[in-house]
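I'd like to ask you about the structure that follows.
The complex is shown incomplete by one protein chain, all other protein chains being positioned as in the whole.
Note that the chains take the letters A, B and C in the order they are written out, and that residue 1 is the start of every chain.
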Amino acid sequence: MAYQLDAHHAPVDSSVPLEYATEDGSLKILGFWIFLAADVVLFSCLFATYIVLQHNTYGGPTAQQLFDVPGFVTETLLLLTSSFTCGLAIFEMHRNRLQPMIGWWIVTILLGMGFVGMEISEFAKYVGEGANITRSAFLSAFFILVGTHGTHVTIGIFWMLGLLVQLLRYGITAITARKAFVASLYWHFLDAVWIFIFTVVYLTGKVS
Amino acid sequence: MTTHSDVNPSHGATLPSDPKAHHETFPWKHILGFVLSLVLTFAALGLVLSAALPLTAVIVSIVVLAVLQLLVQLLLFMHLTERHGPATHVLTLVFGFFVAFTIVAGSAWIMFTFHATVA
Amino acid sequence: MLPHYFNHLFVTGTDIYIADVLIILTSLGIVGVLTYFKKWKWLWREWLTTVDHKKIGIMYIIAATAMFFRGGMDGLMMRTQLAVPNNHFLGAEHYDQVFTTHGTIMILFMAMPYLIGLINVAMPLQIGARDVAFPYLNAISFWTFFFGAMLFNLSFVIGGSPDAGWTSYAPLAGPTFDPGPGENYYLFGLNLAGIGTLASGINFLVTIIKMRAPGMKLMDMPMFTWSTLITSILIIFAFPVLTVALSLLTFDRLFGSHIFSMTHGGMPMMWVNLFWIWGHPEVYIVILPAFGILSEVISTFSGKKLFGYSAMVGSMVAIAFLSFTVWVHHFFTMGAGPAVNSFFGVSTMLIAIPTGVKVFNWIFTMYRGKIRFTTAMLWALAFIPTFVVGGMTGVMLAVAPADYQYHNSYFLIAHFHYTLIGGTVFGVFAGLYYWWPKMFGFKLNERLGRWNFWTFIISFNVTFLPMFLLGLMGMTRRMYTYPPGLGWSHLNMIETVGAFGQAIGMMFLAVNIVWSIKYGERDVTGDAWDGRALEWSTTSPAPEYNFAHVPVVYGRDAFWDMKYGKNREKYQVKAKPYRPIHMPNNSGRPFLMSLAFFISFWGFVFKWYLVGGLGLAAVFVFMYLRSFEYDTDHYISVEEIEHTEAAAGRL
Partner (left out) sequence: MSRMLSPKKRRGLAFAALSASVLLLSGCGSQIAVLHPEGPVARQEYNLIIWSFILMAFVGLAVFILFAYMLIKYRARPGVEKYYDPNLEGNRKLEVVWTVIPLLIVIALAIPTVKTTYALTQPPVQAHDPMEIDVTSAAWKWIFQYPGQHIETVNYLVIPTGVPVKFILTSVGPMNTFWIPELGGMEFTMPGANLGLWLEASKSGVYLGRGANFSGKGFAHMQFNVYAKPQAEFNQWVAQVKAQDPPLTMAQANQLVNHHGLSPILTFSSYPAGAVPQNQNTLMSGM
């Protein structure tokens, strides 16, 4: 969809990675980078809110009492590894090897599901202990910040599942390559956001 | 930013490429990134659990480690430096970080000092 | 299962009944006309499913005009209530709803869509593009805005309007003090429209960066396109903040969280903080495109290049940067300590410098020019002194200790009406009169235009100038009534007279449009005003594909250069044969998806989670369908291009 061109067919430029090969592809990748920059700001507001409210526990459990080190470290490792495998999938895509690409893609999805599953059980445990969203401003900010990230990850999983079907159906083309690349940007970005949740919420919560 | 219009590849070679990056047969960059991210994560965890440093020093160090991890993701996984046309996405991202920093630091400053209006 | 306020789902009250009847009659009228003239299919094919930036722009402008009349009615009701002391025209609750909807509608559903509409119409044409970067997304932007506005307006008849002010400060807007659905309408309506706005920002930015005509450097772009670029960046980084603020308050209201609540450790001030982190850039989002329009109009009707082009660009960049570092000046009186107040006071004053640079450059654009006083030019010229009054009082407000005396008073109200009407609205009117022939192929009438202009601008000053004085007399905003004997009564009466004068001014605009549709001067050349940028080089209205040949550009003011400039020869290359043009397909999905959003969010307003959830599920289904759609575009054949160009007399 290169609306600028008077050409008969959208040209495929072989000198650049496949995802950038069509005009439309490079427009969409730029658009998505810009969206990620906007998402940085969205998360920064949630972080600011959490930082301002983190000590307002109103007699409820504090971060120190609540967080469980093995639990959040495991979540972190799952997400870090999934970011790595997602990178490998794109690496294989650039080498035009469909089978390994799909393999790493599926591993990434499974690791993502593992992460979301652990997060849900973590939330369920807190709620079971009476530490729910209505207990204190600290907990409200915690659930909303971490939950927003979890929602992003969940959407990412559904997105990648949809792309899995398209990869199986069409193979690696300029269009599927662009779509997979954009999804991988999203996935790595969520990993980066999690690192800050790990640091600002969990580690800082344990230290103070 | 480029001074040429980059809308039409047929007008000239305005889409520079890095052919080297796409002929690698082993994902060195990704493995390096993964190892670095593990090292940085456990370094931060160790700092917190060992409680060897004073509180402020710990918080500053783990935030620095987190920023390093962000760079690992951006540079080694997200192909941030691959340029196909102007580096608009880098500029946008940098401005995004500026705004994010302003929001977090500004909010903390405002909200933590607002009881102190009278002496 | 039904929420407790189901009982009063339909709002009661005489004026509401009248509104109900009017809404039903208008809707029936529209349905009747469409059916009688067999226009349903036309409406769907040509408008509801379009992805053409020009048509989307026109739909934005139509919606914004409707919202202007709605917001204006609110304004008239407020002024009627305040005309005399101790008036009983509106009760306190009703008045509170009216000023809340007035502010919200005017900022978010009038000013922004007007400007985004004009950007849609003119920007792609100015850079010689065939459409925006993401035409399908552009349609989603429009329809989410439209349904967001509809959701907000629905509150008037179903459930009750929000009544905590357009700033919606917690805890007044929280569940304790405002349990009804009105505030939920505000939160969900704004959030829905906000999705579309963010998408527009990304869309315009990518369009400008990647889709300029060959040869057009960034520093060759028309100033309106520059202002769009900067505005897009502001949108991209400001709107996520609004999304977060609204969502957090939604959580407090729907799910009992305590971010902004009075108890359990919540901090209401955090709402104020987040709201204005968005709110201040928002002010520039609605003023910078107006600056851009002004630059185009003044330069065109002075027959001159823009004075100090680089300084104009640089000052906009500076304003954009500074706009993210001044938000506390909206709450100096919230006691964040002298260091905070000093920092934000001084950073606010600094904005005066780039703004001043722009004002002087506009004035000097006229220096040694040939000024034609068309209606568009009159609006642009009126902008300068009016905005200067707004800007100067803005600097006065930036003086933190003095702001302790102005804050929330009518002085502040006067200030921001001088900037938002004198800046944004005058800019929009200048843009409407200027680009009208490009949109519709005929000019608006100049004589009626002058009536429109003079009635409105005189009445505007009659309304808002006395407010400065009232503020210093101690009258605060949002008072539904006031006692006699404070010296406020005469000034209030004068203001009310002015408000009705403005309404008469607007009537001239309506009459002008109707009259000109029938008798307006047709624009057969495509160059209605002896224009300077590329939008005037194609036909009026522009064909679907904008340009049969994408123009190649050799510098600033490309079309002027083409006509009179030193590169004239270069532009007169022999026309190549036409080639098929690649264009995106129309799609009904943006409309349907936004409708699903509307239904979902309407469910959430009333805490009907089943409706809300199903609606959201439908939204995701539409997204999935799009992801699996590969047949998204088509080619316009050479024959069709030849036919279109021949019909426009261009072969």
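Structure notes:
Criterion: a contact is a pair of C-beta atoms (placed from the backbone, for glycine too) under 8 Å apart; a residue touches a chain by one contact, two chains touch by 3 or more.
Note that the coordinates shown come from a computational prediction; the quantities given were computed from them, not determined experimentally.
Remark: the omitted chain is touched by one listed residue; of C:M479, C:V511 or C:V524 this is C:M479. Only one of C:V388, C:M493 or C:L592 touches the absent chain when the whole complex is considered: C:V388. Of the listed residues C:S27, C:Q405 or C:S637, the one in contact with the hidden chain in the full complex is C:Q405.
Touching the omitted chain from subunit C are residues 92-93, 96, 164-165, 169, 171-172, 177, 262, 264-269, 302-311, 331, 333-335, 337-338, 341-342, 345-346, 349-350, 352-353, 356-357, 359-361, 363-364, 366-373, 381, 384-385, 388-389, 392-393, 395-396, 398-409, 469, 471-474, 476-483, 486-487, 564.
Heads up, the rule we're going with is that only the chains that are shown with their structure count from here on.
With B-C and A-C as the two chain pairs, more C-beta contacts join A-C. For the pair subunit A and subunit B, the distance between C-alpha centroids works out to 15 Å. Averaging Cα coordinates per chain places subunit B and subunit C 34 Å apart. For subunit A, residues that reach two or more other chains under the stated contact definition are 4-5, 7, 26, 30, 34, 37-38, 41, 45, 48-49, 52. For subunit C, the set of residues that touch two or more other chains comprises 205, 209-211, 236-237, 241, 267, 270, 274, 277.
Of all the residues in subunit A, the ones that touch subunit C in their complex are 1-8, 10, 26-28, 30-31, 34-35, 37-39, 41-42, 45-46, 48-49, 52-53, 56-58, 133-138, 140-141, 143-144, 158, 162-163, 165-166, 175, 179.
Across the complex, subunit B meets subunit C through its residues 1, 3-8, 11, 85-86, 88, 92, 95-96, 98-99, 102-103, 106-107, 109-111, 113-117. Those residues of subunit A lying in contact with subunit B across their complex are 4-5, 7, 11, 13, 15-17, 20, 23, 26, 29-30, 33-34, 36-38, 40-41, 43-45, 47-49, 51-52, 69, 73, 76-77, 80-81, 83-84, 86-88, 91, 94-95, 184-185, 188-189, 191-192, 195-196, 198-200, 203-204, 206-208.
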